[in-house]
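Notes follow once the structure below has been shown.
With one protein chain removed, the remaining protein chains of the complex are shown where they sit.
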Amino acid sequence: MLAFRPLLRNRTMLAGLTITIFVLLAVTLGAALVPYSDTQMDFLNILTPPSLSHPLGTDSFGRDVLTRVLVGGRVSLIISACGVALAAMFGTLAGMSAAWLGGWPETLLLGLVDLLFAFPSFVLALFLMVVLGYGTQDVILAIALVYFPIFSRLSRSLTRVLMGEPYVQAARLIGQPGRMILLREILPNILSALLVQATIALAFGIVMEAGLSFLGLGVQPPTPSLGVILADGREYFQKAPWVLTLTGLAVSIALLGLNLFGDGLRDLADPKLRQALR
Amino acid sequence: MAVLSVRGLRVAVQARDRAIDLVRGVDFDLAAGETLGLIGESGSGKTLTCLALLRLLPDGMSAAAEQLHFDGHDLLSLPEAGMRRLRGRRLAMIFQDPVGAFNPAKRIGWHLRAALTRGEGGRAPEKATALLQDVGISEPERVLRRYPHQLSGGMLQRALIAMVAALRPDVIVADEPTTNLDNIVEQQILALFRDLRRRLSAAFVFITHDMAIAADICDRIAVMYAGQIVESGPAKAVLADPLHPYTQGLVATARALIAGAETLAEIPGQPPNFLDPPPGCLFAPRCPARRDGCDVPQHLRAPRPDRQVRCLLYD
Partner (left out) sequence: MLRALAQRGLALAGTILAGALVVFFAMKAAPGDPALTALGENARPELVAAFRHTHHLDLPLTTQFAHWLSGALHGDFGQSLTLAGGVPVAGLIATRLPVTAFIGAYALMLAVLISLAIGTIAALRRGRFADTLATSFAVLGVSMPDFWLGYVLIFFLALNFPIFPSYGFISPVQSLPGALLSGFLPALAIAAPMAAVFARILRAALLEVLHREYVTVARSFGLGEKFIFLHYVLRNALIAYVTVIGLQVRYLLGGVVVIERIFGIPGLGSLMVDAAFGRDFPVVQACALTFLVIVLASNLLVDLVCTRLDPRRAA
C-alpha cells in the first residue's frame, strides 16, 4: 500500500503538468495560430453562440472570444507570474534574513507579516488598488504584497529548521559569513518548497487578477485579461451566457492544471519541508 | 476441553504484488482457566497472532487458518456482527501501549461506561469506582474525572485492565502489558495479573519477551520464532529444560540477567528477512546445533508427553 503512493501522486502531477504545459503553449503560441486578432471586430457577427468558426462565440464587438481568451490568458499569467515572482524574491529575502538575524528584526517581520495576513486576501488587494491606483502594474504590486507574507513565513520557518542542521552549524563555526551560508547552503535546500508554494500562488494570483479586473479595478480595457473578458461577459450575461461561462471554464481548467501540478510537486518534496507547506 | 483451539493460523501482509507471510502456521489449544505464555522477540508474530484471533488485523493484512474455534463458535466463518458480540464480552484484549489505547478527548469515566454498556446508554458510575479500586487505584473518583493525558502509563494500564476484567470474558489476551512501564510499576501490574488469575475464571494468553515473567505467571508456554511456534509445554518444564536451541538461548540469557552478569551471551545473528526467508528451519542460520537436514522445513515433534519441539534434534 505504501508503494502505491508515489505512483498515484505521479499520476496527479503528470495530469497537472500536461494541462499546464498545454495551457502555456496555448497562450504563447495560440494567438498566432488563430486566424483572428484579439482586436478584430466584426459587427456582422455580434454575440454569436459557439460555432465551428468561433469555438467560444463572439462578444459584443464581434471579436472572437477564443482569441481574446488566449491573449487575455497570457496577460493574466504574466501579471500573476510577475507578482508572485516579486513576492517570492522579497519574501524569501526577508524571511531568510529574519530567521538568520533573529531577535527584533525577526519579531518585527513576523509582526508585520501576521498583520498583513490577518486581512482577507481580496480585501487587502482591494485596499491596495485604492492606495496604488488602477492599472496593470498596480495589480502586479498588489499581488506581490498580498503573497509576500506567505513566502516570508515559509522561508523563515524553513530557514529556522535548516539552521539546526549540522552542515550549517559547521559552516558557521569555520567562520563563513551569514550571507554565504544562506545563499550556498540553505537556499538550494528550500528552493523546492518555494517552488511548490509559487505554483499554488500562481493559480491564486490569476484568480485575484481576474477578480480585480472583473470589478474594473485591475487591468483596464482595451488590454484583454481574463478578468476583463469575464467582466465583458457579465454585461450581456442574459443574452449570451456562453462568453462568461466558457471563459470561466477555460480559467478553471488552467487553474486545475496548476493546482494538480503543485499538489504533485508537494508530495514529491522532502518530508521535512512538506510539513511546513501544509 | 479447550476453550480456544487454533490450527494452522497464518497472517500475511499484502505488499505491492505479493503476500508476505508473517505468521506461518500456528497451532495451540487453550484450556479454560489456563494461562498460556507466548514468548518471542519483537517481530516473531506474537501480536499479530492475537489480533488475528479477535479479527482486528489492520488493513492490508489478512488471516487464514484451518481451524479457529472458540467455545463452539467457528471464528473463521462468523459474520462481523457476530464477532462484535463476542469481542469484549467473551474474547478481550489488553494492549501493549496503554497511553495510546484511550480516546484522548474523553475522560476515564466515559471510557469505563462505554466499555460496560457497549456504547448503548449510560449506567450509574458506582460500579465504576469499585472496578477501579479492584485494580489497585486508590482514588477512583478523581481518576474517573481525568483525561488520559493526565494519567501515568501504569494508571492507564490499570484502568484498561479494570475495563476488561469488568466484562468477565472467557479469554483475555494480554499483549506485553508491562513492557512500556518502568520496573516498579511493572511489578505492581504483574501482581495485579496474578490476582486477576485467581479472581477471574478466564483463560489468559500472556505475551511477553521476558522469561522470568513467563515462569511466574504462566501455566504453559509456547515459544515463537519468525512466525512459528518452535517449542511448547508446561512453563516450569520448558524453562527448566529447554529443548529447542532458540529457547535454550533465551533461557541462558534470562539466567545471566538474573545472576547479574556483566556481559550477555546474545544469540548471534538477526531474525530472518521476511521477504527472503531461509528454505528450511527458520532458526538454522543462527543455530549453534545446525547440521545437514536443517535446510528443509521442520515440523513439530513430541519427544516427551506434553512437550512439542520444532527441531530435528528430537527425532
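Observations, loosely collected:
Letters A and B mark the chains as written, and numbering starts fresh at 1 in each.
Note that in this section a residue touches a chain if its C-beta (ideal position, glycine included) is under 8 Å from a C-beta of that chain, and two chains touch if they have at least 3 such contacts.
Since this is a predicted model, take the numbers as computed values, not measurements.
One of A:P55, A:G133, A:P177 or A:P221 touches the chain omitted from the figure, and that residue is A:G133.
For chain A, the residues in touch with the chain missing from this view are 111, 114-115, 117-124, 126-127, 129-133, 203, 207, 210-211, 214-217, 230, 234, 237-238, 241, 244-245, 248, 251-253, 255-256, 258-260, 263. Where chain B meets the missing chain, the touching residues are 51, 54, 56, 58, 84-89, 92-93, 95, 97, 100-106, 114-115, 118-119, 147, 149-150, 160, 163, 167.
Assume only the chains that are shown with their structure count from here on.
Chain A and chain B have Cα centroids separated by 56 Å.
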